[in-house]
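Working notes, structure below.
Shown here: the complex without one of its protein chains, the others still in place.
Note that the chains take the letters A and B in the order they are written out, and that residue 1 is the start of every chain.
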Amino acid sequence: MDASAPPVLRRRLWWHVRIALLETRFQFLSSLRLPAFAVPTLLFPVFFYLFFAVVFQSGGASLVAPTYMLATYGVFGVLGPSIFGFGVGLAQERDTGALLLKRTTPMPAGAFLFARVGTAAIFGAVVVGTLFLLAGFAAGVELHRSQWFSLAGIILAAVLPFSAIGLAIGAWAKQQAAVAIVNLAFIGMSLISGLWVPIYMLPNVMQDIAVVFPTFHLGQLALKVIDLDLGGPVWLHLVLLVGQTAVCLAVAAAGFRRFSGR
Amino acid sequence: MTPSERPPWRRDPFIAAVGIAAFVGLLMTLPVPEPADPPGGPLPETTFAVVDVAVFDGEEFRPHRDVWVEDGRIRAVGQRLRLPDDLPRVDGGGHTLLPGLIDAHTHTYGLVLTDALRFGVTTVFDQFTSPSILVQKRAAREDLSRGNEADLFSAGNVATAPGGHGTQFGVPIATLTTAGEASTFVRERKEEGSDWIKIIWEDGGTFGADIPTLDRETIAAVIEAAHAEELLAVIHVSTLEHGLAALEMGVDGLVHVWGDEVISEEDASRFAEAGVFVIPTLSVRVAAAGESLGPDLLEATAPEYVSPMQRQTLTQTFPRPVGTSEASIESVRRLHAAGVRILAGTDAPNPGTGFGISMHGELRLLERAGLTPAEALAAATAHPPAAFGIEDRGRLQRGRIADLLLVAGDLEGDLTRTTAIAGVWKDGFPVEAAWATSPEPR
Partner (left out) sequence: MSSEPPSTAPLARLSGVSHRYGNVLALDRLDLEVREGEVLAVLGPNGAGKTTAVSLLLGTLTLQSGAARVFGSAPDAAEVRLRRGAMLQVSGVPETLTVGEHLALFRAYYPSPLPAARLLEMAGLRELRDRRFGKLSGGQKQRVMFALALAGDPELVFLDEPTAGLDLDGRRRLWDEIRGLKAAGRTAVLTTHYLEEADALADRIAVIHRGRLIAEGTPEEIKSRTAGRVVRCVTTITAETARTFPEAAGAETKGQHLEIVTSQPEALLRRMFARDPELGDLTVVGVGLEEAFLALTGERGPDGNGAGPEGGS
């Protein structure tokens, strides 16, 4: 080792940005190469939409169904990468020790979170983009430009509250348990919140339960853009979403404290 | 550094920027709806759509609907209809579209059908007019070509006693005096073109007069004869007692509500059980009580939309107040609460009412009597044709005639917005709103 000056601590923003982007790139590549992750998250929503909204609805007099499903399958499409990436991915990195190793390096914790959220957002954007293309050019859905953008924005913003759910699961559960819990949450929340079957077709009891889940509020906010929601006020959905996300983050934080005190 | 040693992060911002740009580009290429013109300019005719509009379909309000009109009839009503690209569109955002209004109690002469149409009243149920008018206007009901008049359905010549109510207008009319004449009288009315039989039971007692009227036996016989000819029998009464008696005789509907006393809840239930409808004509009841809505309606409406005749009749008053509007309104409240079908009718052009324009006042009066905005509008759209057995209008429904009223605003929240008329279509043709430019009647 030469006696050069010790490395200067570079706290510049750029350093954080480039590590965040690089982490995101490798997190994305790593997820993409994992068929168990990439195939269901990319294909499920797209195939569901293709069958239920395009094929089954072709020639229908109304575009309500393809438009409705665009919003709900869109939200469903980001739910997968968000909670699987955080829930299972994090549990796995905790179990294998990769997380511990990263904590010994100078990697900023923010970059790690950014990479996971960013990866979920990239997968989400691919799903949303595909759904939108199918909707616009195969199902015949027409929306005002502002509606296309708002819908995409709301759906992609869903990555944040959904990631918080995954974070809470991944911070507590072991990998095997995490897989089970995340699957249960993924399917259960999608179903109850009306992401598969329109919520107004579900029993009222399920609608009452759905209020607990961020998926319901995201679904309603997305549907509000296209005037197909149940009519709840935006502020109420937002307040509940923020509250639910805060609870998830608190649960996750408690999990990490336990982890480092072990 | 050799090329292979170049830090991989150099490319990341570029990749991220390209990815975001590609996503935005994708969003920019997605199809948008064909442009729709806001109401205010020239309105399309016969084949078009009103898109993204709140509708009142005859029963309830439904937000964000598309209404597709084809060749003067409604082809489809629904959310996000798959519309042909070249279909002319009206942007209904912020507006409410409803079936053209149906005034279930008018008296027709002169240009009144044009006056009605300009205010969104696309059909009138006339309760006494000259049979010649009836014949003259009948063809237009089925005809979907361009016109500027409301469609007319009518009782024609009423059943009244010689010298009785209805004979005072200087028009020679057929009368009857005995039960034995009933079936001949009814058959003649049917041949003359009457769509139903209207009976007058009016002794003038409530306004301090003593005028001849049909006796109970004859009234019962006319009702029976009308039913034998498969015609409805409706009746003009001025008192609760006569109304209850007519109910016993099997009448189908009352064309006024009485103003002398308030009906009991039990009696109201009897009307409901018998399925008898009531056209309260509160507009004329309040006018008779000296509380006409005429001045309010004139104030709410730009002068160029009101014809001289509408202005004249709206500002006329009855010689002296008769009865109280409170009693009439309370009776309507009880009838409605009991489940009696209420139909909106103005009895225009009696003093204090105006053709067409008073339907907007009648809706407010029905709301005052406890009907919700949807119930009041149903009384003015879906209910009258249903009560009179007419199927081609009164609802926004596939196959019905495209008689439409478009108003600015949300009627569910504020029924007085009906006067904010943004467009009227008759048989799919837009109607000129200002009276001065209306062409001569055909």
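We take it that contacts are C-beta pairs under 8 Å (C-beta built on N, C-alpha and C of every residue); 3 or more make two chains touch, one makes a residue touch a chain.
Treat the numbers as computed from the prediction; the structure is a model and nothing was measured.
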Absent-chain contact - pick from A:23, A:142 or A:229: A:23
Residue among A:43, A:107 or A:160 touching the omitted chain: A:107
Contact set of subunit A toward the excluded chain (per top definition): 1, 3, 5-11, 18-19, 22-23, 26, 29-31, 33-34, 93, 96-98, 100-101, 103-107, 260-262
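FYI, only the chains that are shown with their structure count from here on.
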Residues of subunit A touching subunit B in the complex: 17-19, 21-22, 24-25, 60-64, 67, 122, 125, 129, 132-133, 135-137, 140-145, 148-149, 152, 226-228
Subunit A contact footprint on subunit B (complex, rising order): 8-9, 12-13, 15-16, 19, 23, 26-34, 52, 63-64, 76, 78-82
